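Missing here: one protein chain of the complex. Every other protein chain is in place.
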């Protein structure tokens, strides 16, 4: 733990790995998730991880698949999401976009987003979000803009540089952490010593902690101007119908 | 001013309208910008507006076009950006994406993004960003994910629901605030009384103020884990080369 | 059937509805799919439809889930894809992006994309693709650019205006075809008489047929310059290492 750092004890973080590999030991994204996890854990943050494909996640804009007779672990996942101050979505890149299971996990987060907290704000207000992306060729920023937009739209705060990722040069090639490619041993595991990726993972980890602590110390966002019940009383958006140009 | 609200005096906001209409009085986006401006102004925030096309903005990943013999107002714009705690980019939607001039304004913000503040963090740390989007048919979220991603990538914090916008039903139709369409007078100016748009404009305005105040009271982000000079000392991303699975 | 039209008999089209509603009778996207289907069927095209959620689709960049012990209908779906000259993906919009199951269907199409046809071209060469999008507020173009990009990337040809869709005005509202909203009966089912949507559905349907017929009459793309085995002999991309500026 860094002694000059704020005290982050008491914060909780949840990482959801949305790899589409059935066997999680083969997920390359996991390796970069582990780096960001270790940054937070070293500062005393309580970190939990979920591997999405280990769970039964029902399709639908629904809160509980059981209501439709479906096996569904989402209510359990949602509880963990609600307990965490920090949520990080990890995804591989396929065809330049985030994975199907990442899309599904976000759909299910969205299904709860109409609920409100005790202040009357949307449920995820006061929490912070980030993302971890890996692929072998292209698309970190595109996946990140998609995921971070979704998170802020449902109430998360996005601190600066809240994404990190690794891709290789254009074209097929080793994935993150691969030690060989086309049968030949690589001089070093792919990407693990990439300074840019490591720096961004570090910036992301710390900024998520800084922002989560700031929000927690502040008891989240004041409930003025951002609740369904209240906004009409504190807006100038509705009060005047501007004379048209 | 709302009496239960935090005191936002001392905050500054800059709105940049990136319409591609030469004559700013014809910008539909301006009408929605004006709503969000009036929300902030009513709380005592000092708001400034720029209409991008009124200024000479040079192309290039450059800080000052004068260095290349180009007319360039960006150094002046950049000074306003640096003075503001809140930056809001307004853009129309064309073909589902943000405008060319919005793209150019963001390129020029990016050109300065390697600079650091007095703490050694990227220049825009401690500031908050949002966006205002209008079009006549489709693309609010796509434009917003693009703009908000860019802002967070260069150091801005994105509070919850930091975008607002208006579009009409699929297909050609009146633009925001239009009082007639195809020669016929509309019963009311298009979109101005859309509750969803007004609510989102309100949520955005207040959340930008809340987050800006929180960051200002906190003196921005602590400079631990997020500076070019420091990160290698406070990371676990680099310290270990995990034995490969 | 239109008598001035080319004869499209012999063409096959496959529509895959990627709604996330378990009960397909509740899919709004289906209504717009049905319109485009009827356009093609009226010209003698043999049209088949699949409702993705009716099938077991395994996660993974794999050809056959059975190889990993998973229930997987994809080999059967892939056979239908290969038999069809035209593929249309239908999806609802959630949070501005295509559905999770649409993402998964495309991942599985991608898993086969390294295979080649009898000419040595990628598998989907000679086929044409389009998409149908519905939502209640925003994102037709964003979903379409994602889906159409994926299809052309794996070998499909995209004719002009190969997407159609419907969304309502910004904010919550009736979905495509809804006859009531918030308990009140609507004057007409939402969107069904939208000229823009109907026109685009028509343009898409006909352009897919025109392009499919043109490609079929031409026996697909000539296998020059676009096969893994051949390209190095017919390129000037590799032959010279241009002296650097």
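Going in written order, the chains are labelled A, B and C, and every chain counts its residues from 1.
Everything below uses one rule, namely that a residue touches a chain if its C-beta (ideal position, glycine included) is under 8 Å from a C-beta of that chain, and two chains touch if they have at least 3 such contacts.
Everything quoted here is computed from the prediction, not taken from an experiment.
Participant: Among C:13, C:39, C:133 or C:167, single out the residue that touches the unshown chain.
Facilitator: Only one listed residue reaches the unshown chain, and that is C:39.
Participant: Among A:140, A:192 or A:237, which one touches the chain that has been omitted from the display?
Facilitator: Candidates A:140, A:192 or A:237; residue touching the omitted chain: A:140.
Participant: For subunit A, which residues lie in contact with the unshown chain of the complex?
Facilitator: Here the touching residues of subunit A are 95-96, 137-142, 145, 165-172, 191, 194-197.
Participant: For subunit C, which residues touch the unseen chain?
Facilitator: 2, 4-6, 25-26, 31, 34-36, 38-39, 42, 122, 124-125, 141, 144-146, 148-149, 152-163, 177, 179, 188-189, 192-193, 195, 197-199, 201-203, 205-207, 209-211, 214-215, 218, 221-222, 224-226, 228, 231, 233-238, 240-242, 244-245
Participant: Since one chain has been left out of the picture, which residues of subunit B touch it in the full complex?
Facilitator: Touching the missing chain: residues 20-22, 53, 59-61, 68, 70, 94-101, 103-104, 106-107, 110, 146, 149-150, 153.
Keep in mind that, in the parts below, only the chains that are shown with their structure count from here on.
Participant: What's the contact topology between the chains, one of line, ring, star, complete, other?
Facilitator: Graph shape, chains as nodes and touching pairs as edges: complete.
Participant: By how many degrees does subunit A turn when fitted onto subunit C using C-alpha atoms, rounded in steps of 5?
Facilitator: A turn of 180 degrees brings the C-alpha atoms of subunit A onto subunit C.
Participant: Going by average Cα coordinates, which chain is farthest removed from subunit C?
Facilitator: Between subunit C and every other chain, the largest centroid distance is to B.
Participant: Compare the two sides of the subunit A and subunit B interface and say whether they are made mostly of the same residue numbers, over half shared, or of different ones.
Facilitator: Both copies, subunit A as well as subunit B, present the same residues to each other, with over half of the numbers appearing on both sides.
Participant: What is the distance in Å between the mean C-alpha positions of subunit B and subunit C?
Facilitator: Subunit B and subunit C have C-alpha centres separated by 35 Å.
Participant: Could you grab the centroid distance between subunit A and subunit C? Build each centroid from C-alpha atoms only and quote it in angstrom.
Facilitator: 29
Participant: Report the inter-centroid distance (CA atoms only) between subunit A and subunit B in whole Å.
Facilitator: Roughly 22 Å separates the two chain centres.
Participant: Of all residues in subunit A, which are in touch with two or more distinct other chains?
Facilitator: 146, 149, 153
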